[in-house]
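As you look at this complex, bear in mind that one protein chain is not there, while each of the others sits in place.
Labels run A, B and C following the written order; every chain starts at residue 1.
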Amino acid sequence: MIIIMKKEATEDQVTKVYFKIKNLGLTAQISKGEERSIVGVIGDLRKVDKESFKMLPGVEKIISILKPYKLASREFKPHDTVIDVKGVKIGGNEIVVMAGPCAIENEEILLDAAKKVKAAGAKILRGSAYKPRTSPYAFQGLGEEGLKIMKKVGKKTGLVTETEVMDVRNVELVSNYVDIVRIGTRNMQNFDLLKEVGKIKNPIILKRGMSATIEELLMSAEYIMSEGNHNVILCERGIRTFETSTRNTLDLSAIPVLKELSHLPVIVDPSHSSGKRNLVLPMSRAAIAAGADGLIIEVHPKPEEALCDGPQQILPDQFSKLMKELNQIAKAIGRKI
Amino acid sequence: MIIIMKKEATEDQVTKVYFKIKNLGLTAQISKGEERSIVGVIGDLRKVDKESFKMLPGVEKIISILKPYKLASREFKPHDTVIDVKGVKIGGNEIVVMAGPCAIENEEILLDAAKKVKAAGAKILRGSAYKPRTSPYAFQGLGEEGLKIMKKVGKKTGLVTETEVMDVRNVELVSNYVDIVRIGTRNMQNFDLLKEVGKIKNPIILKRGMSATIEELLMSAEYIMSEGNHNVILCERGIRTFETSTRNTLDLSAIPVLKELSHLPVIVDPSHSSGKRNLVLPMSRAAIAAGADGLIIEVHPKPEEALCDGPQQILPDQFSKLMKELNQIAKAIGRKI
Amino acid sequence: MIIIMKKEATEDQVTKVYFKIKNLGLTAQISKGEERSIVGVIGDLRKVDKESFKMLPGVEKIISILKPYKLASREFKPHDTVIDVKGVKIGGNEIVVMAGPCAIENEEILLDAAKKVKAAGAKILRGSAYKPRTSPYAFQGLGEEGLKIMKKVGKKTGLVTETEVMDVRNVELVSNYVDIVRIGTRNMQNFDLLKEVGKIKNPIILKRGMSATIEELLMSAEYIMSEGNHNVILCERGIRTFETSTRNTLDLSAIPVLKELSHLPVIVDPSHSSGKRNLVLPMSRAAIAAGADGLIIEVHPKPEEALCDGPQQILPDQFSKLMKELNQIAKAIGRKI
Partner (left out) sequence: MIIIMKKEATEDQVTKVYFKIKNLGLTAQISKGEERSIVGVIGDLRKVDKESFKMLPGVEKIISILKPYKLASREFKPHDTVIDVKGVKIGGNEIVVMAGPCAIENEEILLDAAKKVKAAGAKILRGSAYKPRTSPYAFQGLGEEGLKIMKKVGKKTGLVTETEVMDVRNVELVSNYVDIVRIGTRNMQNFDLLKEVGKIKNPIILKRGMSATIEELLMSAEYIMSEGNHNVILCERGIRTFETSTRNTLDLSAIPVLKELSHLPVIVDPSHSSGKRNLVLPMSRAAIAAGADGLIIEVHPKPEEALCDGPQQILPDQFSKLMKELNQIAKAIGRKI
């Protein structure tokens, strides 16, 4: 941390800043310029309230140098984290595709979808039993009944399973039924939920909040990791902007930025940001070309009868064709799918 | 709802749309223009998945006319809701000011702050026992210990009390200790939490999510109200924009917009959006001038020693002076404080 | 400017940074911490390309301390600029209201509006002869014909006049017809236009770009001032955000922020951001309460017949009532109108 003093700051004010630093057990280093003094602070500042320095008389500005996250940072762990779920490796050279319906509706549909996405090359089956809906009057998901279906279909098809958890009280339940647990965009800063999933063993897909910065996403990963669960998969899913022709704006630059700052795997959800089927395909291709480690795509055998988000769910045939294109793009950048 | 068919839509496609509407128990009304057909849908559409119509062949666009919230709407209840908490009325002609420290730190500080804000005219004491912090390493609040202090200080001073709840498992606990329960900005779409506070009797302050639209705020109020708790106080606290000179952009236009769409009281938090003490004063004045029913302001006797958010907490003397100015502004628009 | 070197930066890399600074005629000051070196740079950096330092090997980050604008800054000129236009003072204790129709349509309407806003207390008549329209097919304004009408009506009523200029080729023309020249939101970074109005004598209203930061607004003021015209009036008019219930989000926090950073007068346009008549009134009141030096409001005697922006233009009667309320609010904060 660097503390920049005002032009008119007195000797006495600089001294006070100096002693506040010392009292926190940190090292201070004063450098006097012609115009103003600058105080460098050395030590682990993650637990220090930087704001409190802003209020000291004579202080103009506080500048953080150290990143506020540690466990999630590439500085802390230079090599890519590769998460192994029943043999499926996420974060390695091979790109992993997760696919399935938005919501778990019944066993028949889920099994149908599962078989088809597996045939096309998907390794992980997605589907929600708990649905965060803007309206209290909308379909809220099947709950535990849905979890049971997911487990059954996972067994039948041999696919790894994943689903969302929204309520701290369901974390254990969900973790018993599925392989991978997902934190949705609206819960990225539900800190109690983050702590709770930090205590289970399942890998966690952490979706970026729709108006969260990349730094905040990494801080939320840090919450989970600081509780002991280091298997976090970061997921870009679109951010809220002024543009109204798409539901959200998929921020693909987040992929290389996250890869530079963190060692965690990064996947992309092209379905929710677009809200439209004909955007899912080009954005899936673009995500792979930008360096994503995986995709999570909504596929439904009969989207026009889906209980939610029909327009963004693609057909199994479209998915199958897409997988072939993705395969070519993966090759172009030296990866495989 | 209005369904606009494509120019090239066939007779048959229009008929299919017609029957889908009928099958949902709704009334359809087809109007054939020279260029295209338009189908009007009549009936309660809140529980219908509008998205599913988008996928029918020949459909170009779906337009909702009905607002997606009901209980929260002014159409449903034309007169302003006035919430009475131990004699303090929120939403009436009198403007209500809530004040106190960001976090409950100990009894001494809270009592000191409480006495001073009461003397200046505040009716409600604010303070958090549970703190949502971006970093897992930051001070997370005193928990139940803090709730006890709040209750004690409330009793001693006769002030109405309020505090935040973050975890569904703490809703009952919190509701027993304080008068008003607050849902923070990061939890505005924590739907399980909304349902839970919908079951208690305490009035709820619902803070707007920092990237939530006004419609989404009202939908979240609807979640609480649909569980039975109609005492919801809406709170504008700043939205996330590209501007970096303030922490968030306080959206004061939200006040007249909310007042038009809803009967619920609207208050403003000028402390969190600005992040700076010298912005709290002008924005408090502006909020009252724009028609807010109340304010929730952070006041701390010694902000430079505060355990969090020091720079945005104002001093009791500043608060006292502010209250006098607010009083004048309230008079200018025919209200009192 | 402070240059933060990487942890792993070599002695040699620090030396290279040092000499690059020296070669630019600036002073460098190296401070070696336990973890990393920091290089302070002293001198006038406004003409230095800071980006070029980012690319030197071993450099992690560049931090600017000096503000990039000078003439517009309060550091440069501590006292408020008060602009006197024919005896009307903008930026002093008295709040100035500018009012009139969106576009100049004909002499009759403009004169009618002018008389009415003058009677209510407005000092300056607004009206556009050149209209920036999103569509090439929309009414584009009367051009020079409109300027003539504005001049005539100004003379008849004794009101100070103002209008927008969009095209560098019209700057001289416009400056001859009206007293105050306005740069619209879409031209805030039309740098050639800024330079051109920097050469005339008329005071300039500089509207904030709808997605410009406060710093960029001040940089645009700097463009005008660096050409010799120091009479710049900054105007907040709403920024583009994700919220769709208002056309733009009026950023009233910009007022105190601008007042702190700059000595220039700050006015607010409550008409364009809201797009709706019933928002203009509360937002006008709020702007004054937040410390604005003036308002620019659209008033039209028959908004339902206006050639543009009818819904946001208020009626003369509403304006008259508003002026009385504003007067009360001005008093509450120790100013007059």
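Quick note on the criterion: a residue touches a chain if its C-beta (ideal position, glycine included) is under 8 Å from a C-beta of that chain, and two chains touch if they have at least 3 such contacts.
These figures come from a predicted structure and were not determined experimentally.
Undergrad: Going by the stated contact criterion, tell me the shown chains that border the hidden chain.
TA: Taken over the complete structure, the missing chain's partners among displayed chains are A, B, C.
Undergrad: For the chain left out of this view, which of A:E35, A:E51, A:E94 or A:E325 touches it?
TA: Of all options in A:E35, A:E51, A:E94 or A:E325, contact with the hidden chain holds for A:E325.
Undergrad: Just one of C:E162, C:E222 or C:E243 touches the chain that is missing; which is it?
TA: Selected residue, touching the omitted chain: C:E222.
Undergrad: Can you work out which residue in C:K7, C:K54, C:K86 or C:K324 touches the chain that's missing from view?
TA: Touching the chain that is not displayed is residue C:K54.
Undergrad: Among A:A120, A:M219 or A:L250, which one touches the chain that has been omitted from the display?
TA: Going through A:A120, A:M219 or A:L250 one by one, A:L250 is the residue touching the chain not shown.
Undergrad: If the missing chain were put back, which residues of chain B would it touch?
TA: 2, 4, 27, 29, 31, 33-36, 38, 40, 42, 60-61, 63, 65, 211, 240-242, 244
Undergrad: Counting contacts across the full complex, list the positions on chain A that touch the omitted chain.
TA: Looking at chain A, the ones touching the missing chain are residues 211, 213-215, 239, 241-246, 249-257, 260, 273-274, 278-279, 282-283, 285-291, 325, 328-329, 331-333.
Undergrad: Which positions on chain C touch the chain that was left off?
TA: Given the touch definition above, chain C has residues 46-47, 49, 51-52, 54-56, 68-69, 132-139, 166-169, 186-187, 189-192, 195, 210-211, 216, 219, 222-223, 226, 240, 303-311 touching the missing chain.
Definition applied: only the chains that are shown with their structure count from here on.
Undergrad: Farthest from chain A in C-alpha centre terms, which chain would that be?
TA: Max centre-to-centre separation from chain A belongs to C.
Undergrad: Looking at chain B with chain C, do both copies bring the same residues to the contact (over half shared) or different ones?
TA: Both copies touch with mostly the same residues.
Undergrad: Using mean C-alpha positions as chain centres, tell me how far chain A is from chain C in Å, no decimals.
TA: Averaging C-alpha atoms per chain gives centres 39 Å apart.
Undergrad: Measuring from the mean C-alpha position of chain A to the mean C-alpha position of chain B, what distance in angstrom results?
TA: 27
Undergrad: So, what's the distance in Å between the C-alpha centres of chain C and chain B?
TA: Whole-Å distance between the two chain centres: 32.
Undergrad: Which positions in chain A are in touch with at least two other chains?
TA: Residues 211, 240 of chain A touch two or more partner chains.
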